[in-house]
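In what follows, a structure is listed as structure tokens, so that the remarks can point back to it.
One protein chain omitted, others in place.
Every chain is named by a letter (A and B) in the order it is written, and numbering of its residues begins at 1.
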Amino acid sequence: MEPSTQAVKPPGFFKRLIDNDIAWSFFHSPTAMIAAFITITCIACTMFAPWIAPFDPFDPAQISLWDGKLPPSWVEGGQAQYILGTDNQGRDMLSTILYGGRLSILVGLAAVCMGMVLGVTLGVLSGYFGGLTDTIIMRIADIQLTIPGILLAILINGIGRTILPLEMREDFAIFVVIFAIGLSDWPQFARVARGATLVESQKEYVQAARVIGLPQRLIILRHVLPNTLRPVLVIATIGLALAIISEATLSFLGQGIPPTTPSLGTLIRVGNEYLFSGLWWITLFPAIALVVLVFSVNLLGDWMRDALNPKLR
Amino acid sequence: MLAFILRRLGQSVLVMAAVSVISFSLFNFVGDPVNNMVGQEATREDRVLIRQKLGLDDPIPVQYFRFMGNALKGDFGLSYRSKRPVDELIKERLPATLELVFVSAVIALVVGICAGIYTGIRRDGWLSKMILSTSLVGVSLPTFIIGIGLIYLFAVTLRWLPSSGRAGVVELGWWKTSLLTADGWRSVILPAITLSLFQLTMILRLVRSEMLEVMQTDYIKFARARGLSERAINFGHALKNTLVPVITIIGLNIGGLIAFSVITETVFQWPGTGLMFIQAVDFADVPIMAAYLCFVALVFVVVNLIVDLLYVLIDPRIRIAGR
Partner (left out) sequence: MKNRKYLVAGAVALALCSGQAMSENVLRWTSQGDALTLDPHSQNEAPTIAMNGMMYESLVTRDPDMNLLPELAESWSNEGDVWTFKLRQGVKFHGGEDFTAEDVVFSFERARHEASDFKEQIKAVVEINVVDDHTIELKTDGPNPILPNQLTSLFMVDKGWAEANNSVSPQDYAAGEETYLVRNVNGTGPFKLVSRAQDELTEMEANADWWGKGQFPGNLDKIVYKPIGNAATRVAALLSDEVDFVLDPPLQDLKRIEGADGLKTVTVPQVRTIFFGMDQGIDELRTSDVKGKNPFADVKVREAMNVAIDRKAIQRVVMEGLSFPAGMITSPGVLGNTPEQDAEIPFDLEKAKSLMAEAGYADGFSVRLDCPNNRYNNDEKICQAAVAMLAKIGIKVNLEAIPKSQHFPKLQNRETDFYMLGWGVPTLDSEYVFSYLLEAEGSWNAAGYNNEKVNEVTKAIASETDLDKRTMMIDEAWTEVRADMPYVPIHHQVIAWGMGDKVDAPIGSDDALRPRYIVMK
């Protein structure tokens, strides 16, 4: 189900990935199903934001300042077209949250993918070849782990802003954020992938494949890689939740996505400025949106971790 | 054993060397240091003179070794913003951060381990289920939202605790502590809880799953069969075996706490190194950024080293494997 959207590659994996025990566990866990439902709804709503949202908050020509700070439609003074009210710039809150959520999820997914591809590649290579390759890669991972992710993200972001030419900054801000979050993520993937690879490459069929002279590329791709996928998937799901939080944190600290095209974190930062103003909808709704999204992703990851851990069954 | 320790030490030194290269390159990436020091009106000659005095025209390796030499002595130069020696600034701010981290770590460990054990033993109890789902909310809430929420509730609405800052500071030599006065404790509660929540959840979940795994091992089953009391099994056998991963977590925990103190300190205006770092980033105050980076890395390396050594003491199997 949900896992499949993240598992890429040949159709053969697909079946193996959701083989019966996991599917069984999924359909017998109401929590998992609810979490998956909320997550998918969140992702779908935000991804289709341009079609669902009543306004396009990223198009400045559509915004009228005179509509600013209107309360939600059910509160006195609210207008029917702005269901959740408007923010300080006259943007429709609902549309802004949908668009902002899309940005947050995209940044999160991209960062996790980057960390995953980098980490799994290095981890598998490290575990399969061992020796010097292993030592070098894992030491780099150690160094990487020495610097806490969020600090690294702040640093990379700060440096990125300084060294990029002025005219490129605006366009690259989002990529710098993705890069900063993704880069701090990879050692986790690398460790897990390396562990799984170590276990797998000891197995007889891999040894046998080596003996009969199958190309290494093939052995890694066909036999070793698929077996790392399950634990990697768990990390990726939890990593997605963390990445979304990291992005929000960066933006909250004013180091992330600019307020003209706000992400959820940026919206919360702006909301925080209105904490005591009485304009509660500007503060509350983006925060709720973020928490619901992250919570459901976490719930899903939590279930997956238990479901994929045979020892606990 | 000795070889293992030496190898670990060697790796730690390598890590620190790598981090120092990164922080050194900060100086060269982030703008021209001379521009940051002199005003707009400085003449070309002034700039050349300062460049020479600071040795900025020397070859890069020479500059790097000078930087390393100074860094080893704890000298990171003057802050661009406040024109004060960076090591002094960090030394001043350090007690605040360490005390905050200490209190948070204690909260996270005590509450986390207790709750973890409880939920591990009473796997299906309703209280366990509640603790677990609450803890999941804990990881899903970004630190800053928790902080703002606590301020709003306890400081502004209920007026029980101060909203920000560090009060009741007492000087003990160069160390300024706020843990000796009632005011100091009142001011540390909210930031410490905020900072600890995430780690608390992590510890809780780890201890729980370790307990679950250990409880299913053969020797616990055997202990049961021998008729040992539940208490003896839980605390005598099971808990002891969850120690190894818990120690790892403490290691990562302290590092994580220091990293996330950046956010907590910003929200609560806690005058520690994290707040200083964020202000330095805003001002592009490179000497502080570089020194802070080295400092955090050093803490991580030292903590990890201690954790590794503790491993060896606790789990003899590692002694043999050597890793």
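Just so we're on the same page, a contact is a pair of C-beta atoms (placed from the backbone, for glycine too) under 8 Å apart; a residue touches a chain by one contact, two chains touch by 3 or more.
Just so you know, these numbers come straight off a predicted model, no measurement behind them.
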{"item": "Chain not shown: contacting residue from B:8, B:66, B:123 or B:176", "value": "B:176"}
{"item": "Touch with the omitted chain, as defined above, among B:151, B:223 or B:297", "value": "B:151"}
{"item": "Sole contact to the chain not displayed, among B:73, B:159 or B:231", "value": "B:159"}
{"item": "Touch with the omitted chain, as defined above, among B:57, B:230 or B:282", "value": "B:282"}
{"item": "Positions on subunit B where the hidden chain makes contact", "value": "37-43, 46, 49-50, 53-54, 77-78, 81-85, 92, 148, 151-152, 155-156, 159, 162-171, 176, 181, 183-184, 187, 266-269, 271, 275-276, 279, 282-284"}
{"item": "Interface residues of subunit A (partner: the chain not displayed)", "value": "59-61, 63-66, 68-69, 88-90, 166-167, 169-170, 254, 258-260, 272-279"}
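We adopt the following convention: only the chains that are shown with their structure count from here on.
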{"item": "Chain centre separation in whole Å, for subunit B relative to subunit A (CA means)", "value": "24"}
{"item": "Interfacial residue positions of subunit B with respect to subunit A in the complex", "value": "11, 14-15, 18-19, 26, 29-31, 136-137, 139-145, 148, 152, 156, 209, 212-213, 216, 255-256, 258-260, 262-263, 266, 277-278, 281-282, 284, 289, 293, 296-297, 300-301, 304"}
{"item": "Subunit B contact footprint on subunit A (complex, rising order)", "value": "139, 142-143, 145-151, 154-155, 158-159, 162-163, 241, 245, 248-249, 252-255, 265, 268, 272, 275-276, 287, 290-291, 294-295, 298-299, 302, 309, 311-312"}
